[in-house]
Structure formats: C-alpha cells, structure tokens
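Heads up, one of the protein chains got dropped from this complex, but the rest are sitting where they should.
What follows is subunit A.
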Amino acid sequence: MKVLFKTLGFSLGLTLLFTLVTYLLPQVKGEAPVEKKVDLSSLTMEDFIALGDDIFHNKGTCTLCHKPAPLGRAPDIEGDDMVAESAKRLADPRYKGDAKDAEGYLRESMLHPSKYVVAGWGKKGSNDSESPMPPVDKPPIQLSAMEIDAVIAWLEAKDGNEVTVALPTAAAAAEVAAGGAGGDAGKAPAPAATAEEALAKFACVSCHSLDSKDTLVGPGLVDVGSRLTSEQVRQSILDPGAVIAEGFPPAMPTDFGAKMTVNELEMIVKYLAEKKG
C-alpha cells in the first residue's frame, strides 16, 4: 500500500507540474469571428478604413502569414507601401492578371492570389507560379465584397495614399446583412432549371461562343450539333481530354462530371446537339 501511495503521489505531482506550466503561459482565447453590423447612414471613410484595419488583423487572419521578415511566410504587407508595390508588380513581365491600377490589383490579389506571386513566396515546387494564399472570399476566411473593399481602403490609407474605393452601397450592406460571402455557405448551388442557366452556371460561355464560330479559348459552338453526336458532346464534357479539337490547348476543366447533376448534363447535351449552325 505504501508503494501505491508513493507512486500515485509521484504521478499526480508530475501531472500538476505540467498543469502549472500551462498557467505560466499567456492565457489567450481564440474567439470565432463575429459578424459586425455597419450603419450606412453614419459610416465615414475613417470608420471604413478602421474596419479594414480590424479585418486585416482579426477576421481576415492576414497576419498569420504577412509578417515582417524573418518571421513572415508572405510579403510584409503592413510594412510595405502596397500602392507603390502594386505599381511595380503590374509592370512586372511575370504579371498575368487583368488589373489596371492599385485598387484592382489589391482586389485581384485577394480573390485570385495566383495571378501574381511575389518571387520567393510561391508554393513549394511551383516555381512561384502558384500562391499558397487562399482566396479570401471563400471559406475559411469568407470576406464579403464590402469587407474586401474595407481592407483595400486601409491598405491604401495606411501609407498616406489616396483611398480610391467608394463607401459601401446599400446593395453591399444587404449582402452583409445576409451573412456576407459566407451567407451562401449553407446552400448547395441551386440546380439549373434550363440549359441556358446550366451553361451560365458552369461558365461555359467564358470560353465558348454559343452564337458564332468565333474562337475564344475553346471553339465556337454555334454548329456543334452538326459536328458532334450527342454521345460525343457528352463525352467532351465528361472527359474533355479524350478528344481535343485540333489547334486548341487542353484547357477545359475535367471535373464537370462531379459538379453537374444528371439533369444539367442532359439539358446541356440536348441543347448543344440541337445547335446545327
């Protein structure tokens, strides 16, 4: 029994010692982000910039990576003048985005981070062609368009540059009231009711012209029904790599089979098969 008490005492003492260590460290609680209400009637640009500052340091979780060297795992946005940096990056031959000015670049860099990757900060093995940064309008960050504007306003203002973003409109406020970009997180994308809706939903028209033979990224589809059978149209959607039209790059997404519902696929196939030019 003496051995039992001695060994139990030793074990409990050691356990309590470990507990004590946890009390010697900073007691920080990690709160989940809380939606903030914005009163448009009294919102000033200063408030909007302050909102951007708050989002950058809290909800946006930007400072997890964007820290001063040598601690950062991404460029030191807070330390750099991002308007001046934007101009340099837009002029860089490696830049492959569509922005024309600092505001556009900053927005693009948040929504499509891989459009331009600062040298040395790309994903391992990507040769700086792919950014490790998640798009900020998608989970887990899920900033609304208004919140992204607020961050841009703060990025412009913090180094004394002119703020080019406008104060939020009623439409943006309505988006926030509905839960911002994250408001859609609970809903599956609604199935398309018509072939036109399905073509729009899967952004087919971004690369294919439906009413002409003009080439955008892929071939025009105005006469696709006379060139391909229904079966071939279906195959070219589900397995675009199987047959690639001559002279075109293999750029079509390969995951439509997983994304489309059976109805949507069949509506698109039927619609395209009937397009005889």
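General remarks:
Here, a residue touches a chain if its C-beta (ideal position, glycine included) is under 8 Å from a C-beta of that chain, and two chains touch if they have at least 3 such contacts; residues count from 1.
FYI, contacts and distances are computed from a predicted model.
Note on the omitted subunit: UniProt lists it as "Cytochrome ubiquinol oxidase subunit I", one of the names in "Succinate dehydrogenase / fumarate reductase, iron-sulfur subunit", "RND family transporter", "Cytochrome ubiquinol oxidase subunit I" or "Sulfurtransferase complex subunit TusD". Screening A:G72, A:G104 or A:P240 against the full complex identifies A:G72 as the residue touching the chain left out.
Although one chain is not displayed, subunit A still touches it through residues 3-4, 6-8, 10-12, 14-16, 18-19, 21-23, 25-33, 61, 64-65, 69-73, 120-121, 124, 132-134, 138-141, 184-189, 191, 193, 231, 234, 238, 257-263, 265-267, 269-270.
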